[in-house]
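As you look at this complex, bear in mind that one protein chain is not there, while each of the others sits in place.
In this document, chain identifiers A, B, C and D correspond to the written order of the chains, with residue numbering beginning at 1 in each.
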Amino acid sequence: MRGELLATRGRVIAIAAVLVFASVSPLFVDEFSVLVLNQCLIWGVLALSLDLMLGYTGMASLGHAAYFGTGAYATAIMSATYGASFGEAFLVALIAAAVVTAICALVALRASDVYFLMITFALAMLIWGLAYRWDSMTGGENGIAGIDRPLIMEDTITYYYFTLVVAAGVFLFFSVLVHSCFGKTMVGIRESESRMRALGYNVWLHKFIIYMISGIFSGLAGFLWVYYNSYVAPTDVELVTSFNALLMVSLGGPGTLAGPLLGSTIFVILDNSVNMFTERSLTVVGCIYIVVVLFAPEGIMGFIKQLRTKVGETDNG
Amino acid sequence: MEQEAHQGSNGSAACLKVEGLGKHFGGLVAVNNVDLVVENGERRGIIGPNGAGKTTFFNMIAGELDPTHGKVHLYGEDITRLPTHQRTHLGMARTFQITNLFPNLSVLDNVLLAAQALEKSKFSMLRTIKSHRHIYQKAEEMMGKLNLWDMKNLIVKDLSHGYQRQIEIALALVENPKVLLLDEPTAGLSPAESAEVVSLLKELDAEMTMLIIEHDMDVAFELVDKLMVMHEGEVIADGPKEEVRANQTVQEIYLGHD
Amino acid sequence: MIRKRIVFLVVPLAFTLAALLAAGPALAAKGPIKIGLLTSKKGVLAKHGSDQMNALKVFREKFGDKVAGRDVKFFIEDNESKVALAVTRVRKMLTRDKVHIAMGGLFGSTGYAIAPLADRYKTPILIWSCPDDISKRKRKKYAITYFSCSQPMHAFAHWVRTAMPNIKKVITIGPDYAFGYESTGGFQQVFEDMGGKVIQKMYMPINTVDYGPYIGKLRKDADALFLTLAAAQGLRLPKQLKEAGLANKYVILGNGTNTDEFVIDAQGDEVLGWISALIYSADIQTKDNQDFVKAFVKHAKKDPGYYAEGYYGGLRLIYKAIEVVNGNVEDKDKFFAALKNLKVAKGMPAGPRASDGHGTFKMNVYVRMVMKDETGKKRNKVLAVIPNVSQFWNYKPDEFMKKPPYSRDYPPCKNCAK
Amino acid sequence: MTFWLTQIFNGISYGAIVFLLAMGLSLIFGVMKVINVTHGTYFLVGAYFGLTTLKQTGNFFLAILIGGIAIAIMGIVIERVFLRRLQGNDLGQVLITMGFVLVLQDAILVIWGPDPVSMDAPKFLASTGRIGGFSFPMYRLFLIVFAAVTAVALWFFESRTKVGSSVRAAVDDVEMAGGMGVNVPVVFSLVFGLGSFLAGMSGVLAAPWLGIQAGLDFEILPFAFVAIIVGGMGSLKGAVVASLLVGIIDNLGKTFFPEFAYFTLFLPMAVILAIRPSGLFGRAM
Partner (left out) sequence: MTDNGPMLKVDDIHTYYGDSYVLQGLSLEIAEGQVMAVLGRNGMGKTTLIRSIIGFTKPRTGKISFDGADITALQPHEIVSLGVALVPQGRRIFPSLTVMENLLLGEKEGAAGSGEEPWDTDRVLTLFPRLKERLRNMGNQLSGGEQQMLAFARSLMTNPKMLLLDEPTEGLAPLLVRAMGETLSKLKESRLAILLVEQNMKFALAACDYVHVLNRGRVVHSSTPDELAANEEIKSRFLGV
């Protein structure tokens, strides 16, 4: 009981520390750093949504760019083409992400394991194909430019704080979710689907709901991204985006909530700084993929956990 | 004919009724045309050598496999095509021959997951299971009964096989099923552990119907009233256990001594 | 235990913060003049990017890192041929590096994506790709374009109607994004106003691998094809046209990018005789250009194309503007006004430039034909020079801008239905 | 009529390239269950190797061979050193192959530079054939024939040779194949090598037609993926049928619904997936 309390207290302190850091640091750094932090938060939301499926439920999706992209494009189309307000764009983005996720989930949930990977991958290509070619709607290769934030959020720092509030909200909701009744069923499905069925769970329905949550929140990340970048293009929906999201989760530590945030932070900072030091940024990112897979399959959080157990052992002994 | 006789004798309706059930895998006939009637409160065993089709038959009743032909009725309702999880809502529960738990969760979480399986609250995204008093109590009660409460915070994969088998049963029992399907409940247990499980099963509510696949003859004889013997996917004997034991063919192929 | 936990969190966070701060600018009151350059070093436009980087070398060699008495510092960012990334990269130049002016952008669409940043950060951007509308209907306070995509095509269409009156019916083929629409639209506008007919229009994705389906649809009754090719299209389409036995069936006209020097060496003989127009050719016989070509060949071992000249020329314009304000680039409004009203007569390989007062420049347009020189090397031989071309051609700016911008559907293809 | 003939012929010839690429992908997936994202990049690197060979020797057919062999060696090394330790870790394998995509793309920039290059087919293949009113590029005909011969050779290898039956046994049950004395590590290397060989070879074959240029890898890879998803992973018959379908549908889609060019390609795939997740000829999962 004491240990549990201690762990909870440690966690609360950690979260508070990160929050304080995240809310205070923009006041001391230049605008670009705020922009980078803002990116960390947006990709963090995407990585968190993916982790809900990948780490908690054991469903590895190779196509999360599709839901991210749907949210992003819906926002851009509403805002730039139809002149919708921030709120309207928000609603439509989430609804569009939900609809697309639902359709994809219906198809993808017929498969499992490596076939699931393959199908989510294929579905993401389909969405990319639409973004790329459905010119009259998406602007095709041109993308959609000129998406303006509402005046009160015009400012970089204000938008950063808006994103921070949203991301913190998502984090809070997810941490309640993974500890809830439903959250336990996610882990149950990861551990043994057949047992869950035998116990009376409609495993398909649970997976569908998780897929939906994950897809809608990915769409939310897309929404945030478009207002951040004021621009959306097919490259936002491409395969590499899906892979980067997976890398962020794997790098930070799947099955944890801190992991995806940590992973996205590291990835974004690297992505924005590596080319200052070397022309060979492709090789650097490629090697990160390889190293994470080979040497840190549980990500940084897994590594920290291991380290902690070791430290704990020597403490006791 | 025989079915009618069964129904007549107790005056109670059949709990589980299987008609002409069969399953083919490619050219392989795993189960062929099996009929079975289990009455309310009856304890029925299914025995047979490995590969006789017992587990396939069992999985078709539990809903994990779709039969190639035939029908399964539970309390008069046709459940042949009903998905597994819906059968549970009709009061069916099962255990697995090869331990099938949530290995990285604690014992308590394992049982809690089972305890909330039939509750609406399983969809609650804001409250923890533990905050649902009645679910927690259900789990606590069942774990107390099986002397598992002390190890509630241990991670399942770290436990011995014996304990895992007990948790296997605990998960099936915590929802108070009306029909319990047990797939070799004592598989891999020492005689002492095995005896414990047997006495545990014997103490269960007499109204609970049980269908047990067993390899261990002693366990089967102690637990059931009637036995069905399967071989090569077919039923070769079905009836009161003593009668079956005396059956020549059964002796020959199953018991392995003349 | 808790302390340890905090250490685990604080250490990485502190590192992050330190990294962010360290890379941050230590701003002196008046340091060097900072020029941000956007290019593509990876992906489909990597070659264009490498031509640009070589042009930069030539420029620095010639003009040095000093202008109007102040040092110049270049900040180079790579957008990996991705438009969305260009936004991030330019934003970095403007916020982190605090450049005084930025230049760059390959792909017409990049121009539209980064133009709003100029106003947002009140920093002049010389948009190097040629988005038409940034100098027309979607003008920005701080953005100016090097030229306008349709600008050379207006002049070219006029030349075609005048010099090759037999060409009456034309099929247009272009990449399916802004550059394609504007190049095609500009040609069609003037060509049809002068009595020609565009009888079929096709747009295809830039990453099209097999042109078979499009080639199969070509109408047989056309006199010429008007092609606008970008990136690898210049490699694939000519080959596939030839394969289909159509290379000699039509006169092939088009945008100068088709056979730009970045790709011409890789192209086969099938492009011989192709006629195109653009604001540059390595074959221009002026001293300014000959010097430039010589210097460029030294670095790149190949001829400069418009991607190279444009970068060089753009930098030249920037230096000129800096000279006009005497190095006082901190006054952005004055600096931008200087850029916007620039007239440069000498030292430009492609000839003189003069601001048109609408956000881009008037310049020469060169009509070129691919021919082999005595060494057997393919060159864009200049057939004609059309001087001092405005982005509005000889239309009235006000009336011109009342029309819709060139797009997939404009100008409409009145003569397309069979 | 000629219009249709031309379109279908074009579709088939494009399908031929897609087949060569997809078959390698499919083999690798069938035996090792690896989704090899690097496959498109193998195609591109193979083309560069072929180009270098052609420049040195002037022999186009040698270029095809060397392009294939170079990539086969590269594939085998990657499989032996990296993928093998990740057996059973589907996601890890996919991610690591993505890592290799990036590393290889960078290597191309360093070794061959960013210039788009083209490659000339031998003179006798560069002409245009004509039957009645229907004219066609000889090179495309050559590709179709080449792919057909390869398909037959693969079929013969798979169904008529001892090694082929070992490969099929490994597809069915890797562990038991080992238990029957099949040298599974060698079969893995062989399959990965063969798959990579096909990718490298198809890159060289495509070069005179498509050119060689950074970014080509991800332009062509989706087609190969669609083909193996539709055809069923690991199935030769599936790869043949689906590649032809992909080629023809892509052609007709671009001809008639240019705005939905990719949609016309991906939609049938989604429909097939929804009905038969294992593809037309794939084994049920």
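A few points about this structure:
FYI, a contact is a pair of C-beta atoms (placed from the backbone, for glycine too) under 8 Å apart; a residue touches a chain by one contact, two chains touch by 3 or more.
A quick note: this is a predicted structure, and the numbers were derived from the prediction, not measured.
The chain that is not displayed touches the following shown chains in the complete assembly: B, D.
Of the listed positions D:Val184, D:Leu210, D:Ala224 or D:Leu265, the one in contact with the omitted chain in the full complex is D:Val184. Taking the complete complex into account, D:Val171 is the one of D:Ala121, D:Val171 or D:Ile212 that touches the chain left out. Residues of chain D that touch the chain left out of the display are 162, 165-166, 168-169, 171-173, 175-185. Panel shows chain B; residues 25-29, 49-53, 97-98, 103, 157, 161, 184, 187-188, 190-191, 215-219, 231-232, 252-253, 255-258 of it touch the chain omitted from the view.
The rule is simple: only the chains that are shown with their structure count from here on.
Most remote chain with respect to chain D, judged by CA-atom centres, is B. Nearest to the common centre of all protein CA atoms is the CA centroid of chain A. The geometric centre of chain B is 74 Å away from that of chain C, both derived from CA atoms.
Each chain gets a centre from the mean of its Cα atoms; for chain C and chain D, those two points are 35 Å apart. Across the assembly, chain B contributes no residue in contact with two or more other chains. Residues of chain A found to touch two or more other chains are 132-133, 135-136, 282. Every pair of chains that touch is listed here: A-B, A-C, A-D, C-D. Here chain C touches chain D in the complex through residues 41-44, 46-47, 49-50, 81, 202-205, 207-210, 212-217, 231-232, 234-236, 239-240, 243-245, 263, 266-268, going by the rule given at the top. Contacts from chain C toward chain A in the complex involve residues 1-2, 4-6, 8-10, 12-13, 16-17, 19-21, 23-25, 41-42, 77-78, 82-85, 87-88, 91-92, 95-96, 107-109, 112-113, 115-116, 138, 175-178, 205-206, 408.
Residues 6, 9-10, 13-14, 17-18, 21, 25, 28-33, 35-37, 39, 132-133, 135-136, 140-143, 145-146, 148, 156, 229-233, 235-236, 262, 265, 269, 272-273, 275-276, 279, 281-282, 304, 308, 311 of chain A are the ones that touch chain C when the two sit in their complex.
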